[in-house]
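Note that one protein chain of the assembly has been removed; the remaining protein chains are unaltered in position.
The letters A and B name the chains in turn, as written, and every chain counts its residues from 1.
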Amino acid sequence: MKKILTASLVALMAAGPAMADLVFPSLSYRTGPYGANGIPFADGYADYFTLLNERDGGIGGVPARVLECETGYNTEKGVECYESTKGEGALVYQPLSTGITYQLIPKATADGIPVHSMGYGRTSAKNGQVFRNIFNYPANYWDGASHAVNHVLDLNGGDVSGKKIALVYHNSAYGKEPIRTLEELSKKHGYELMLVPVDHPGQEQKSQWLQIRQQRPDYVFMWGWGVMNQVAIQEASNIRFNMENFIGIWWSGSENDVLPAGDGANGYKALTFHNLGKDYPLYDDLQKYVVDAGKAAGAGDQLGTALYNRGMYAAMLAAEAAKTAQEIHGTADITAAMMRDGMEALEMTEAKMEALGLPKFGPEFTVSCENHGGNGLGAVAQWDASAGAWSLITEYGPSDQDVIGALVAEDSAAFAAENNIEPGCS
Amino acid sequence: MPDQLLFAIEVTLNGLMAGVLYALVALGFVLIYKASGIFNYAQGVMALFAALTLVGIMEGQVPFSHLINAIFGTEIHHFGWHVPALAAIILTIAVMVVFAWLVQVLIFRHLVNQEPILLFMATIGLAYFLEGFGDLMWGSDIKKLDVGLPQGINGWIDQTTFDAFGYGFFIDNLDISATIVAIILVAGLIIFSQYTKQGRALRAVADDHQAALSVGISLNFIWVLVWSVAGFVALVAGIMWGAKSGVQFSLSLIALKALPVLMLGGFTSIPGAIVGGLIIGVGEKLFEFLIGPMVGGATENWFAYVLALLFLVFRPQGLFGEKIIERV
Partner (left out) sequence: MFYREAGDFSTTYAEDSQTFPIKFDRYRYYLVLVVAFGIIPFLINDYWANAVFVPFLIYAIAAIGLNILTGYCGQVSLGTGAFMAVGAYACYKLMTGFPDIPIAIHILISGGITAAVVTLFGLPSLRIKGFYLAVATLAAQFFLVWLFNKVPWFYNYSASGQISAPERSMFGIIFTGPNTEAWAKYLICLVFVTFAAIVARNLTRGSVGRSWMAIRDMDIAAEIIGVNPLKAKLTAFAVSGFFVGIAGALFFSVYLGAAEVGESFGIDKSFLVLFMIIIGGLGSIFGSFAGAAFMVLLPVFLKNVFVGWLGWPTDLAAHLQFIVSGGLIVVFLIMEPHGLAQLWRLAKEKLRIWPFPH
């Protein structure tokens, strides 16, 4: 009896050191109405860490462990996932849903765990003096709105006064994000803004697109998600709207969104803050160490799609932040608090990306306490239906920080006042 | 003619077309409710399941491939063949008939004579089951459905109206084909229920279960039959809606679009479903067009229900529903 007890104790002890892993929870959604978009992202996120473990033996010698938890894009399941994974030593959360991000902002701050909402979530989290634990680099929705306007400015030689721009948006917190920015920018540049909300889920958009057909806006921006994207692109092609003038946010710019519309989607544009395709040295490694070794999270057929790349990019940024944290604190076994410091000191340069095998994959940016949102650079990608691929048609360009900076300051100040937060960097 | 009026006519026409699509979904509800008193919430998920099966068969997908791969460590996804659309549709109908039989044998045979709300809840349970099952069987990625229906603006209507009024009307080719399909479908259903033996038996069951039993009609058979027909209607609705957005999980939510149609038309009337669909389609599109801009838009979801509610206050059994007679 005693023997068995000792044996099981030894077994327990042996299992113990597994706690020394670097834990990266992945709140994924592979089911539900947005499952089709959640799958490639989650695969990319998991595969990158698998690659690091297989090729480099982890990050700084410590293996990374991805804890996947299915949220189904449901806030309550997100709470359950957060509570069940935070005790495992989670370093950083990527909530992957606006609702869950808003949930976690106060909770994770109280627990001292950083949250990285990359290209979604609460935009004013850019102000790190108020949102100490929340990061949303490299770009946020307001940057996105500004990029879209900038692109239109470029197309029109810098003058858009008198033009009409329609915003087709998902009628939810997420979809309403860009409205303020676009309104401010319309005051500045003199275009006319037309708001066209689409209610969840967005299967039926006839009246919205008839409205667009009748009012003839020059450009249409879209903040859509899920089935709304596919229907909108289909309807736009049905009314023969010039796809070159139809620009979606990065969440409306995946292969899933354009493929159902077939050739009709040719020329559709979407914003992005990372590069597309799989023409990078890193993907050879991914293929070799992960996919061919049978260790891919998914079926391995998603490599190079927009959302897979985004998940992979998120994992890469998390790994780089972990490396930065290891350097700052001089230990390989970092905690969530150290991870936060690493994220705050993160610097992405071209040389760094080149070394990782991802030359020109994302914009260069630096994070600081005052600025948790990076430099807000973004580019425009265009869909080529015959080749079945996205390609960048612009360089990474800046957003209008005069307008956005003021909005961020205002919104974060309101949050600070509501929650008695003393803004500061100490 | 002034622009505003032309726009309104265009919106109305499109509303009628949208109404046909709503009616397609509502038809499935009515069939089952009429024959067995079951309010089948799973109708939307059945449409999704039917469309998934259709695409899966056409593309030669291996069912449950993900599960098989996870358990046995294999890497199979496709059989490597493509099935022509028509054959795939026939196979899908066969699957839906098997499904109808299973539903009857496993669930509703055991729930005969239960309260309507319990039957309703059972169909919600069925809907959950089918959601998970469909995804497990065919995967949850978005699939492109192409059975050769034309899509996009109808050039002829655009040109003709442009010559006549100076403004080309937009009518989607897909909507036109949906309308034609709906007409054929309803005509077929009417012929089936008026002129075939099974159809008459079905009507007898709808009128009075016990009387039908006493003249030798098998209730079980009729219920399997009616679930199969509803499965077929679901397939048609799934094809029409799936062609617009690709086949994906959200397809199951079209059931919510059909509920106000049912309320308005009455749960027991096939013409009611059609007329209700048209009224809802036109009503919500016109409201969004006329009033929507004043209140901030995106009114369609609730307006359909409020419109139906207003009708109900005056006619509690719906437009074409059977008069509710209560005796103490």
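Methods note: a contact is a pair of C-beta atoms (placed from the backbone, for glycine too) under 8 Å apart; a residue touches a chain by one contact, two chains touch by 3 or more.
In this text the structure is predicted, and so the values were computed from the model without any measurement.
Colleague: Using the definition of touch stated at the top, determine which of B:Leu54, B:Met263 or B:Leu278 touches the missing chain.
Modeller: With B:Leu54, B:Met263 or B:Leu278 as choices, the missing chain is touched by B:Met263.
Colleague: Looking at the whole complex, which of B:Lys34, B:His66 or B:His209 touches the chain that is not displayed?
Modeller: B:His66
Colleague: Where the complex has a chain not shown, which of A:Asp263, A:Asp279 or A:Glu418 is the residue touching it?
Modeller: Hidden-chain contact among the options goes to A:Glu418.
Colleague: Which parts of subunit B are in contact with the chain that was left out?
Modeller: 39, 66-67, 70, 107, 110-111, 114-118, 120-122, 124-133, 135-136, 140, 256, 259-260, 262-263, 267, 295-296, 298-299, 301-302, 305-306, 308-309, 312-313, 316-318, 324, 326, 328
Colleague: Since one chain has been left out of the picture, which residues of subunit A touch it in the full complex?
Modeller: 28, 30-31, 35, 39, 68-70, 72, 75-77, 79-80, 83-84, 86-87, 98-99, 102-103, 105-107, 109-110, 122-124, 171-174, 176-177, 180, 199-200, 407, 411, 414, 418-420
Throughout what follows, only the chains that are shown with their structure count from here on.
Colleague: As a quick test, compute the distance in whole Å between the mean CA positions of subunit A and subunit B.
Modeller: Using C-alpha averages as centres, the distance is 36 Å.
Colleague: Looking at the complex, which residues from subunit B come into contact with subunit A?
Modeller: Contacts found on subunit B: 3, 7, 10-11, 14-15, 17-18, 21, 66, 69, 73, 75, 77, 135, 140-142, 144-146, 151-153, 170, 172, 241, 244-246, 248-251, 253-254, 257, 284-285, 288-289, 292, 296-298, 300-301.
Colleague: Inside the complex, what are the residues of subunit A that reach subunit B?
Modeller: 30-33, 35-36, 39, 171, 195-199, 201, 203-204, 206-207, 210-211, 213-214, 226-227, 230-231, 234, 237-240, 256, 259-260, 262, 264, 294, 299
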